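So the structure is just underneath, and the comments pick up after that.
Of the protein chains in this complex, one is absent; all others appear in place.
A and B label the chains in the order they appear, each numbered from 1.
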Amino acid sequence: MSEPLLAARGVSVRFGGLVAVDGVDLDVRAGELVGIIGPNGAGKTTFFHTLSGVLAPTAGRVLVGGDDLTGKPPHAYAAHGVARTFQTPRVFKEMPAIDNVRFGLEFAGRTRQHAHDAFDEAETILEFLGLADVAAVPAGGLTPSRQRLLEIGMALGARPRVLLLDEVAAGLTHAEVDASAQLIRRVRDELGLAVVWIEHAVRVLMNYVERVAVLHQGRKIADGDPRAVAKDPAVVEAYLGEEGEPERRAA
Amino acid sequence: MNSRHALLALLAGGLALAALPWLLSDFLLALALSCVMYAGLAVSWSMFCGPTNYLSLATAAFFGLGTYVTAWGAGALPYGLSVLAGGLVAAGFAALIGAAVLHLRGAYFAVITFGMGELVRHGITYYEKAFEGTVGRIIAEAPESTTVYWMVLLVSMGAVAAAVLVRDHRLGLALRGIGSDEERAQTLGVNARRSKIAAFALSAFFAGALGAAMAVRWTYIDPLTVFNPFIGFQTVLIAMVGGAQTILGPIASAVVFGLLTEFLRLQFPYLFLVILGFLLILLVLYLPGGIASLFERWRWRRGNV
Partner (left out) sequence: MSLWFELIASGLITGGIYAVVAIGLNLQYGLMRILNISHGEFLMLGAYLTWLAHTVLQVNPLAFLPVVALVMFVAGVLVYRLCFYRIVSTAPAVEVIEARSLLVGFGLLYLVQNLAYLAWGADLRGYSFLVETLEIGGARFNLNRVVVFGFAMAASLALLAVLRFTLIGKAVRAMMQSPTGAQLVGIDTKVLHPVVFGAGLALAGVAGALLSTVFEISPAMGEPYTVTALIVIVLGGLGSALGSLLGGFLLGLVETFGMHFTSPSLKMVLSYGVLIAVLLARPKGLFTR
């Protein structure tokens, strides 16, 4: 088996007395599409912050491409090819959409090449996302769902090896969710990226990923094939504690 | 307008301004000098503070450090070299304090940069009194006033050229990203700390060099004169009234302020400042984008006809 591109080793985050993430291990290889699910407050986003350097773990290590980046600033993660989106889109509001995409190309992605050189142009990325018509519009003026897409474009601009997606589907219609998921798979297939995708709406994720990890109260309680995970008693238990079986949620 | 056009326009403008000493009386040349100096200060301030939305009140500190480099080196260093050294000392100081305080934002940053300036001023006052036994210094050999004008013009043009280059290159993009959402910029690969320190030091270089160049205009230098917070406030005002996101805005506003200041201040010192204060409030309330937003509005209207 190939070397993991992204590896979390016993990652923990404590805020004062509260343990948000508790000794989580996760390996992601190139070309893998991994989903992370979990009830509210399971520590998904906090875990993502540690994977992108936004937050340093209080214990454990994060390795990207074999290099230990624990405690390094976010730009070091970006330089190693980790790109992410945020739960609430964080675009550069005053800049035209195309400059938002160009931003990553100029910084994090400067020294790398995409598997497809078509993705080396900000214009192509916008076109791929169906945002070509708003290239010159300041990003703050786009609808929230288009800002979400643009964020994926910003991450792609960084010529990533690892793509971290935080709740892409939130606030989108079924058709839009479907389109986004197709798009994410296409990106993964064409560029051979490792993709980690957090989603609160479980059903959406289960349909599109080949592997899913479940976080509950900061701990990883399951990791594997979506169908097997959905039947895992610990997982069912965790979700019953909240609102019911994973498959029935968001249905 | 891309960098090359802007730099060519700058060169043409600079050459035209360089001819002023042959055309103007001494009084008018002094006026031009004041406008050029404030343009240089305001442009260098906007270079960092415009895109990043930081509010630095350290300009007076950089300027004052520059003048003291000239004063300390008087007799030992040739004029041109003191100007360069003044800029470098200010840039070094900026890099040092920048490394310590650039993680602070908003009012904190404004207060601490102001405090740093005052600290340097009082520190120098104390040093001079305790170790040199003097309050101020006399600069005996000053270059011709036309030489001073050319030097200040040269430094100010350097500031504008640097601002154009920063704006059109990666550093400018990084600074705009930092101003918009610093953490987001970092996750896209911007080394925010390094970019901010570099831009802050670059902007300080020009303020320090201008201070060093202007030092010889005063024959007598003491900390209270050259670290005058008014210089810093005035710079911030000019830049923000002109529109700190642009380069032409601060230049235009420096000319307006320079002329107003020199004409009115001597004759009606108090009334002038009352009017200045009143105008400032009106401008901020009713033209918050600065003078530059007037041009934009006008261009927008023409484009839509």
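Simple rule for what comes next: a residue touches a chain if its C-beta (ideal position, glycine included) is under 8 Å from a C-beta of that chain, and two chains touch if they have at least 3 such contacts.
Note that this is a predicted model, so its numbers are computed, not measured.
By the touch rule given at the top, the unshown chain touches B in the complete complex.
Contact with the chain that does not appear here is found for just one residue of B:W218, B:F233 or B:F295, B:F233.
Within subunit B, the residues in touch with the undisplayed chain are 53, 55, 100-101, 103-108, 110-112, 114-116, 118-119, 122-123, 125-126, 129, 233, 236-237, 240-241, 269-274, 276-281, 284-285, 288.
Operating definition for what follows: only the chains that are shown with their structure count from here on.
Distance from the subunit A centre to the subunit B centre is 44 Å, each centre being the mean of its Cα atoms.
Of all residues in subunit B, only 170, 173-174, 176-177, 180-181, 183-193 touch subunit A in the complex they form. Across the complex, subunit B is touched by residues 52-54, 73-75, 77-79, 83-84, 86, 90-95, 99, 102-104, 106-110, 154, 157-158 of subunit A.
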